[in-house]
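Pasting a structure below so you can have a look.
A single protein chain has been omitted; all remaining protein chains appear in their positions.
Naming follows writing order (A and B), and every chain is counted from residue 1.
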Amino acid sequence: MRDNKLKYILVLPAIIVVFATAVWPLIESLRLSFTVGRLTKPNFPQGYLGWENYTWAFMEEPAFWNSVEVTVLYTLITVILTTLIALGLAMLLAPGGRLRGGVQTLLILPFAMSPALIGVSFRFMFNPEFGLFDAFFGVVIPPLAEISWLSDPTLAFVVCVMADVWGWIPFLTLVLIGGLASIPQDTIEAAQVDGASSWRVFKDITLPQLVPVLAVVLILKAIFSLKTFDQIYMLTNGGPGTATQTLSHYIYFSGMKYGQIGYSASVAWVMVIPMILLTFLYARYVFQKR
Amino acid sequence: MAQVLLKNITKRWGDFVGVDNQSLAVADKEFLVLLGPSGCGKTTTMRMIAGLEEPTSGEIWIGDHVVNDDLPKDRDVAMVFQNYGLYPHMTIYDNIAYPLKVRGTPKADIKPRVEKAAEQVELTEFLHRKPKALSGGQRQRVALARAIVRTPKVFLMDEPLSNLDAKLRVTMRAELKHLSRQLQITTVYVTHDQIEAMTLADRVAVMEKGVIRQLGTPDEIYNDPSNLFVAGFIGSPAMNLINGSVKDGYFITTGGTRLVKVDGGDRAKVILGVRAEDVDIHESGQGDIDVLVYAYENTGESVMLTLQFGKQRIIAKGDRHLRKDMDDVVGLRVNPDHLYLFDSETEERIRY
Partner (left out) sequence: MTGKQRKQFWNVIQITLILIAAFIMLIPIIWIFLAAFKTHVDVYQLKLFFTPTLENFGTVFDAPYNLGNKLINSTIVAGVTVLFAIPIATCAAYSFSRFRLRFETSMLVMILATQFVPAVVIILPFFVMFRDLGLLDTRLGLIMVNLAIVMPFAIWMIKGFIDGIPLETEEAAMVDGSTRVQVIRNIVLPMAAPGLFTAGIFCFIIAWNEFLFALILTNKDAVTLPIGLALFKAEEGDLWNLLSAAGIIIMLPMFILALIIRKYFVQGMTMGAVR
């Protein structure tokens, strides 16, 4: 068989699978968002609805706006915190050696842990009666033991952020260590000989050369923060009230719990748009590399 | 202005010895070249002077105090790295200006000094570019400019010409020589190219396996090697080294050929060293012995003959007009005035 035919035959199955499992549902969601109406309205289902589902979300549902707010805040905080801590940790661990290498290996563990399980373990640790947090800090700072973490809207959000940061730091750290390793060592040594202090070496030489990797890390983390679901579901299930209800969680609830398929499809599409932007940013970095 | 002093420096990684208990004094304003084969510890020695590597034991002096505990930034040295070590995200101007900036030089001073350094290495027109947009030779000169923009106590240069093509290397070598005479700063220069070493150095330290085998002027190193390693390493083509013995005032090869008259008493096991240019070629019958031409090579400026007698081969350098062919017979005479004898066991020079 000639190569120029074979090469398309080889990609065909993969393209079919990707279309069937990702592209089709994406388009089908869009169709649902324009055609499947509310359960509570008469003559359901009806044909083309226009923007009805969208205007409903934007105009009539404070819960939608609440979840937008939660998601944006959650994304901002987790992206910044995770990246900063991971950068610090990467700088600490990058030199290698036995201790540092060992800790690098340990970092793989949290990352192989299912996010749902991370949610569970944090719920466990912050349990007000017998969580680890109380056991540990309650002894040192007694007032802390009194706090019922997951029933307070702000603190529940804080715990969600902690769980997210805990789960993602290892991965970002490992990526950044890879990025640091790709910086030519002699540029750093040249700066040391040129007279730069450790801080200036970092600021003038290391950081600027790390920017491409840092950008990828930021974009990736933003994408994954935006779609957070598993942890939240297991940790607070969006509560107390809707204090930690992210967009994904809101979509799940309105679609599955309340059966508003068309409506949740439209909210889902609202969420897809920033994703597409971020993805293209990411793709640009990936392809720029070659 | 400063001298550099290494006192019993050893560098070990685990069991592996990179530099073995070496001492070395580089005088003020001296241009010292570290020469040796790959992996002999040249870079390691230099990095210890810069403070990028910590010696396992021994003292390093720059000027009149010990710098073992000083960080690289406090040692006031300038270094040209083997692979340049340019800052890829900065323009050439910023690259050259960086050592001044981090040392808090007033802004007004920086510009003229950068421009002067750039001019010295003929880079003025590239100042606004990034390193990526320069050729290897141009990058090389940026690295050099970054070193000469300051007046450090010591220059450290690690094979700064190794990545250049042959032609550019010759030009840059001359430029370097000119610069070093002009600047008059103590310099330690690493290379494994002996022509570079011979042309640039005030003194050469020849290293092997972490040990300095000989320290001397280029002249001494070439004409008066003190051991077998230095004799074999310096010179191109390499010195002929022939196993044999000395009996009755003559050198006899292991094959039994009586080759040349040598002074001194009888010795059982020696190695005779003779440079290709000290092997004279005559017409058959007119030399000391007749030998067969094994290979004939014309390099343009001279001809090389590989000559064979018995199992022994010897390389001779002949006049560029000499024409011979394989299997021709020629007469050979070894010039008795430029011979070196080495002890086969200790590999040290036998002086007589």
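To be clear about the criterion, a contact is a pair of C-beta atoms (placed from the backbone, for glycine too) under 8 Å apart; a residue touches a chain by one contact, two chains touch by 3 or more.
Since we're looking at a predicted model, the values are computed, not measured.
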From A:Glu61, A:Asp152 or A:Asp230, residue that would touch the chain that is not displayed | A:Asp230
Using the definition of touch stated at the top, determine which of A:Asn53, A:Thr75, A:Ser121 or A:Thr236 touches the missing chain.
-> A:Ser121
Given the full complex, what residues of chain B touch the hidden partner chain?
-> 68-71, 74
Contact residues on chain A toward the hidden chain run 1, 3, 6-8, 10-11, 13-15, 17-18, 21-26, 28-29, 32, 89, 92-93, 99-100, 103, 105-118, 120-125, 127, 129-130, 132, 134-135, 166, 169-171, 174-175, 178-179, 182, 198, 213, 216-217, 220, 223, 226-227, 229-230, 233-234, 248, 251-252, 255-256, 261, 264-265, 268-269, 271-272, 275-276, 278-280, 282-283, 285-287, 289
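Methods note: only the chains that are shown with their structure count from here on.
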Whole-Å separation of chain centres (CA-atom averages), chain A against chain B = 57
Chain B residues touching chain A - in the complex, by the definition given at the top | 50-52, 71-73, 75-79, 81-89, 98-99, 102-103, 146, 156
Chain A - residues contacting chain B, complex = 184, 186-187, 189-197, 200, 204-205, 208-209, 211
